[in-house]
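Quick one: the structure is below, and I'll ask about it shortly.
Yeah, one chain of the complex is gone here, protein chain that is, but the others are all in their spots.
Lettered A and B in written order, each chain numbered from 1.
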Amino acid sequence: MVELVWLIPALPLTGFVLLVCFGKRLGEPAAGWLATGMVTASFLTALVVFGGLVAKDERAFSQTLFTWIPAGSFEVGMGFYLDPLSMTMVLFITGIAALIHLYSVGYMHGDPRFSKFFLYLNLFVFSMLMLVLGDNLLVTFLGWEGVGACSYFLISFWFEKPANASAGKKAFVTNRIGDWGFMMGMFLVFFTFGTLRYADVLPAAGGLAETTATLIALMFFIGAIGKSAQIPLFVWLPDAMAGPTPVSALIHAATMVTAGVYLMCRMSPVLEASADWVPQMIAWIGVLTALLAASIAVAQNDIKKVLAYSTVSQLGFMFLAVGLGAYWVAIFHMITHAFFKACLFLGAGSVIHGMDHNQDMRVMGALRKFMPITAFAFLVSWLAIAGVPPFSGFFSKDEILTFAYQESPAMYAAAMVAALLTAYYMSRQVFLVFWGKPEWEELTNPEPVTVVTPGEDGGEATETTTVPSQTELAVALGVPADEFHELPAEFHPHESPWTMTVPLVVLGVLAMVGGFLNIPLVDDGHFLEHWLEPVFEETSTHLTVSDATIIALLIVSTVVAAIGIAAAAVVYLQHRVKPVEPEILAKGWYIDSSISAFVGGPGTAAFEGVAAFDRVVVDGAVNGVGAGTRSLGQSVRQVQSGYVRRYASLIGIGSVLVMGFMVFRAVV
Amino acid sequence: MNSSVDPVEAITFFLCALVVMGGAFGVVTSRNPVHSALGLVATLFGIAVLFLAQGAQLLAAVQVIVYTGAIVVLILFVLMLLGVDTEDDVDEEPLVGQTAAAIFVALGLLGLLVTTVFVGGSEIVTGTKSTTAAISPDESNIAQVGRVLFTDYVFAFEITALLLTIAVVGAVVLARRPRSYEPMPEPASMAAPEPFPSQDDAEGSVH
Partner (left out) sequence: MEGLNAGYLMLSALLFCMGAYGLLVRRNPLVMLMCVELMLNAVNLSFVTFGSMLDDVAGQAIVFFVLVVAAAEVVVGLGIVVAVSRRRPGATADDIRTLRG
């Protein structure tokens, strides 16, 4: 059954091609159902292939479709490599993608470019599958670039608004910087090994010289930084929220951003062969990103931006795991994160849908009464991400924290602070949106305001009663005027259609139970670890701390989560303490603006300088050669004056000189 | 150097040298081109006498007949044909630096040649004395020159004949009046060829 592996990416590709040709004709909602059907079929095929893989003794399968690039000694085939790692990725990619396709049928209802959206989504799923299934670095890179391109298409899907187009561009350019690292890594691998196939490169990675391995690992890590939004290339992810919410859920939560983690896990033998400071650096970058992003999320007011920074933060946790050598833990967290983050995003989309496209949390409130299903899914995922047992996030995050504790207490402390902040800001979001005062009611039924103006020169005082508009009230709450959408007069938030709520519920359930993929302490409960053993056995770090330490750490995590939730409750639910949302956090530590200022200011000046250099020096040299030749020709031209007597005198002078030389030679 | 110089020969040489230089001076500096032609005649005559002094009688005669009698006359013909006007082209020089170049060339050449003559001394001629065509006082000069021309240099002789023919043809072509540009007559049809093509050409130009 494993031979059907080629079918898994082929189905979304077929969907893409069909939608390109007939999408407009199919229209809404047929195009959406076609796309969803394709991805669901892909998921079912993945299940079948999974069954086949489990049945095999050696959990690895290679299939080459055709030789893609035959160029002498450089030969690259279009092949698939199925092992537990890629199987896991395929399963949750296709599963979550299918759910999100279903969700999009409801969410994108009424959009003029409905079929195009699904076209891009299918293309994205295809690219992502190629990324994880490729049996060599070049096929992976094909998928890598494909997902980057689809991310660009989908972020700027509503490109009529310049900000959206700009966000897409920013994502693509930032990704590109990372892609340079990937390419350099690929070149180095080929230069060292003469081949790009994983089956040839990875087993031989143990014999690499340390400097080579360090260089390769660093280059691939740069690629991962770009794709998975770590410091310093994370600035595109919050901007990417300009895309439709299903895009944010699929691409920027569950799949594309995890590609970097996947890459590092896949190249783990190389990472192991590199110098010791490389994994250390990866771990520290991960934990610092987690901390930084969590701090920024505390002060964000857009419902999607909070989740975006949360994603960056959780990705930091995953890289922390990678840096610690606990690759299977990174994959574990990737899976649980995919469940609860996708659920959170879809829930946010549902809220936005219900709030008539308003995304600012300050106009929401008490939505749990009006959108119960959404609320349920959101709450479950909230508890998961906050790290409350027995929800999935608790298990995966705790594994990471245990490994961190084993490595260095400083790392553990930093990660713990990040976890605390995670619980805090997620709870803040939940309380603002689903509890508290329904702010939108105030906006739709505004209180008249009476202003008493004292009369002039001791005359009668006049009273003017005005009814403030919704926008004015919203601005008073702090919402930027251009981000506020006016609500209709008799406004009540409504629950979303079944196409949107079904995926929510499914993901919510997964977020609840996903943690049981790997139960700590229980020896037979390490399902995921054992499943991924063939891939990571030789490279993985193993837990050496005692069981008692593990239990202690579990308790500490739970307590920290509780503290975070309680703190948020005190501030945002009971309003006993004033909210602390410093400007610097709201502006993201000014990282983004400083990058823009640098690139726009000195950066542009530098680029202008380079362009000027090209124009003046390089072009000038080339043109100068031409101009110099011309002027030389012009001056030599003077010799041919047309005067015969001049020519004759030149002949005469020449002959005198020659004869003089000869006589001189003879005489002297 | 002057071991046995015949005084007659010396005086002849000296006088002819004067004539030659005077004529040359006249050619170069005369304002009137006809005066230049007369100066040229004087030079040529002087050279002819010098030929005689050297024992080249044929050449002297040929010099007078061809050079003086034909070439200078031709030049005078053309001078008269084109009109003689005293141009003041000796006074001013439109080209910058031309006079300086001319003086440099002339003096340079002179200096070098004189140096060669004096420094070389008797080694200035590097050839060997001829055995076949030695100048003998017994035979007449004409016979000697004739023999050499028709035996050793016969090929060159014939070529010069060709050269003269070419020169004549060239002169004729150059001096023709430009034809009026009338169109060629239509080529006659094969059926009825015209016996005499009618032409309205006053010049009588031949196609």
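A few remarks follow.
One rule holds in what follows: contacts are C-beta pairs under 8 Å (C-beta built on N, C-alpha and C of every residue); 3 or more make two chains touch, one makes a residue touch a chain.
The model shown is predicted, which means the values in this text are computed figures rather than measured ones.
Although one chain is omitted from the display, it touches the following shown chains in the full assembly: A, B. One of A:25, A:576, A:637 or A:665 touches the chain omitted from the figure, and that residue is A:637. On the side of chain B, the interface with the absent chain consists of residues 1-6, 9-10, 13, 17, 20-21, 24-25, 27-28, 30, 33, 36-37, 40, 43-44, 47, 50-51, 54-56, 58-59, 62-63, 66-67, 70-71, 74-75, 78-79, 81-83, 85, 87, 89-90, 93-95, 98-99, 101-103, 105-107, 109-110, 113-114, 117-118, 121-122, 124-125, 127-130, 133-135, 141, 144-145, 148-149, 152-153, 156-157, 160, 163-164, 166-168, 170-175, 177, using the contact rule stated above.
Within chain A, the residues in touch with the undisplayed chain are 637-645, 648-649, 652.
The rule we apply is simple: only the chains that are shown with their structure count from here on.
Separating the centre of chain A from that of chain B, both taken as means of CA atoms, is a distance of 98 Å. On the chain A side of its complex with chain B, the touching residues are 643, 645-646, 649, 652-653, 655-656, 659-660, 663, 666-667. Those residues of chain B whose C-beta lies close enough to touch chain A in the complex are 95, 98, 101-102, 104-105, 108-109, 112, 115-116, 119.
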